[in-house]
Every structure is written in C-alpha cells, then in structure tokens.
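Removed from the display is one protein chain of the complex; every other protein chain stays in position.
Right after this comes chain A.
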Amino acid sequence: MTFEYAPAPESRAVVDIAPSYGLFIDGEFADAAGGKVFKTVSPANEEVLSEVAQASAEDVDRAVKAARKAFEKWSALPGAERAKYLFRIARLIQERSRELAVLESLDNGKPIRESRDSDLPLVAAHFFYYAGWADKLGHAGYGADPKPLGVAGQVIPWNFPLLMLAWKIAPALACGNTVVLKPAETTPLSALFFADICRQAGLPKGVVNILTGDGSTGAELVAHPDVNKVAFTGSTEVGKAIARTVAGTDKKLTLELGGKAANIVFDDAPIDQAVEGIVNGIFFNQGHVCCAGSRLLVQESVQDELLEALKRRMSTLRVGDPLDKNTDIGAINSAEQLARIKELADAGESEGAERWAPACELPDAGYWFAPTLFTGVTQAHRIAQEEIFGPVLSVLTFRTPEEAVAKANNTPYGLSAGVWTEKGSRILWMANKLRAGIVWSNTFNKFDPASPFGGYKESGFGREGGRHGLEAYLDV
C-alpha cells in the first residue's frame, strides 16, 4: 500500500458532551441511588468522554414505577397522537443527525461514514415507520383493537447503540407501551442524547426511561416483577440466561442473539460484486454485527480467483480514526472485545487454519484489529462455529449446492445468510433451504424498518421491523 490520503476528519465541534450524566427517569436526569458512576471512553484513543451513572436495583425499581405510571395515560392516548410524538422524534433525529453520528463514532469507534450514512438514516426511518403504525394497529392482523403489554424492559448492545434503541423504542411506543431501556455499558451516550430528544419532543414524562449501567443493571431490569415485556439484543449466552429468568412468568420475551452467517458464493456469481458483498458482510462495523457474513462458503472451482480478488480488495481497506471520512474500519469497541477476537483468531491458527491480513498500520492508542482472513478452515474449527464479532472471515469450500446448504446450516445459529449466483432458480432453492431468518441474495447487510429481522434456532426468537415487529409489543 503506497496510497497516501489527506486526513479528512469530521468536526467534533458539532457535539457537546457533558462531563457527567445521570439516569433519565420520569423525564428528569438524576444521580444513581448508590451514587456510583463509571467512565465511558472512546475506543479509538482511550480518551475519557464522560462519566455516567451506574443504576442499581433501586433505580431500576424507580424507573419501572415511572414507566408504569406513565403507561396509563400513554396507552390511552389516541393512536394518532402517539403517532405525532413519534413523527416529532423522527424529525428531531434528522435535525440532529450529524451531532448524533459524531457522538456515536466517538463512543463506539465505528467509522463516521457508517454512522452518518447508515446508522442515523435508519434510526430516523425506524421512528417514521412505526409512527405510521400507531394509529393503524387495527390493520396489522392482530385483531381489531390490539392492546399494548405495559412496561417494556429493553436491553441493547454496543454495536449499533442508537439503531438498536430505535428498533426497541419505536415499535414499543407506537403500540402504546412505555419503556425502560438500558444501553450497553461501553456505549451509553447516544441513548442519553436521545433522552434530550424526548424532552424536545415534549414526550410525556416516564414514557421513556434510560438506565445506564452494566450487566447487573440489565439483569435487575429483566427480573423486575412489574415488567411485562422483555426485549434483548446481545449474545446467545446472555439470551439464554434471560430466557431462564422469565421462565414461569407472564413476561413476553423477544431475543435477537448471535449469528455465524454463511456467505455462499457459487461459481457463476459476478466476482467483483461478490467481493464487495463479502467485504461489506464481514468488515462493516468492524464485524461487530450479529448477522455478519463471517463464514465465506466458496465453490471450489472459483476459490483461487475469488480469494485473490478478495485479498486485493482487503488491501485497500483503511483502518484508523473513526472520525476520518476515509476510514473503512474503525476501532474495536473495547479492550475486552479485542481480547476475545484475538483469542479466537489465535485459536484459528493453532487449530491449523491459515491466517492472512493485509499490511496495515494500526494506531498506537485504542483498540484495533486488522481485517483478517482464514483459509483452510474446516467445520470443526472454533472459528467456523463460534461467533467472533470482529473483522475476521473464515473461508470454507463446497462443491455442490446440497453441500453448501448442509455446511451453511451446520451451526446452532440461524440469523442470516448470503447467496451469490446469477441463477434465479438456484437462489430461490437456496433461500428455501437455508435455516436463517434473513437471506440476502446477491447483496448483504441490508436493513430497513419495513423488513422483519430476526433468527431461527439459537439466534433467538421474535422479529423486529415491519408489521411482524409489532407482535412483540402487543397482547396477541
């Protein structure tokens, strides 16, 4: 690599981060009952961005009570009025999208190009989409007058902090529920900024409550006896623990968990487009994507040609400052996540797969991992079975469509899959056979509020997005 790019950093001046934030309960910011706080850092340079409150059981109880109290009026509002609040929120997100995109890249480490062009437009779109449902619920196929569930306890991950917030809050409010949301420990800031948007929108107090904290806060929220609905996005391991917690209760549960998606390339696929799709599938958002195409299944006859093109393309990826508009791959979200990626990549090597990464200079401070490719991977390897949640691609091969299906389906997960071929009948056959909630054919990692998202098997249950996403928040 000899190209030199002039730096093109996005201005940080558009976002004003306070030195500390409290919990957002009943429309007010307040300190945690125990007075505990923790710091949130920028993973790109380990700079402390702010200090946020660590919510305890007492705070969870307070937030749930506020949500319960607000539920009475909020659920009784005509749908058209709830819709208008959601439309207001959507508009405010659009107005403040540059500020939020910069904030998200600072706190999460993702490239500004992605937070600006992908996350924020989708966040606004989700609120617009579900705003329109609020006064049309009788047409959603869940009866003439479907009822909300009550208080929703929502726990979201750090990979798309604001987008996951939108996925959870927009349908919940549209259906007439009130929410207590806990953002991830390492990325709490955009949810707190969202609290300010709720204030600007004039949203009634208590309808949205934001509790920052770690896993213990999430566990308290999930277990709270007055929560009617639990929605979680995160690891399969935590998802199982949550399923055990709500066992035997009346709480409705939806889980969006891990994945190990197969991205399947047939010999007749357009190679250049497939390469772009593979890169987008695994290196988008540093591979911190539950539906990432982390297993490349390539037909043996085109393996050499495809891998050569893929390596060439990977060599052009720019890793570095998330606020630089030229950056393709930003920082790994935390030291813990980086350690996990390193451990699995090392396991790949020690189990006999061949590791390759383009020459690439990584910054000194912060958490970084170069885009990495493993060839000679077998189905038994840990890197072919376990979710790595980082920019690491495992390459396997196949000869027949049947073999591709068998290998693609050979994990406990079933979130997404990709198929690349010019043959229409084969695409439809493959789409039919793959046990996955989303099948991207000749494309990958596309999202839209109108399109249901969610997994088979251990990738969780329930769907978010689309008409299907309403079911999670209605008594049906």
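In the analysis below, a residue touches a chain if its C-beta (ideal position, glycine included) is under 8 Å from a C-beta of that chain, and two chains touch if they have at least 3 such contacts; residues count from 1.
Assume contacts and distances are computed from a predicted model.
The complex includes a chain that is not drawn, and of the options "YeeE/YedE family protein", "NAD/NADP-dependent betaine aldehyde dehydrogenase", "Spermidine/putrescine transport system permease protein" or "Glutamate synthase" the UniProt name matching it is "NAD/NADP-dependent betaine aldehyde dehydrogenase".
Interface note: of A:266, A:456 or A:473, the residue touching the hidden chain in the full complex is A:456. Across A:310, A:408, A:436 or A:474, the residue that sits in touch with the chain not pictured is A:436. Of the options A:255, A:298 or A:314, the residue whose C-beta touches the omitted chain is A:255. Residues of chain A in contact with the chain left out of this view: 125, 141, 236, 239-241, 243-244, 247-248, 250, 255, 257, 412, 427, 431, 436-443, 446, 448, 450-454, 456-458, 460-461, 463, 466-468, 476.
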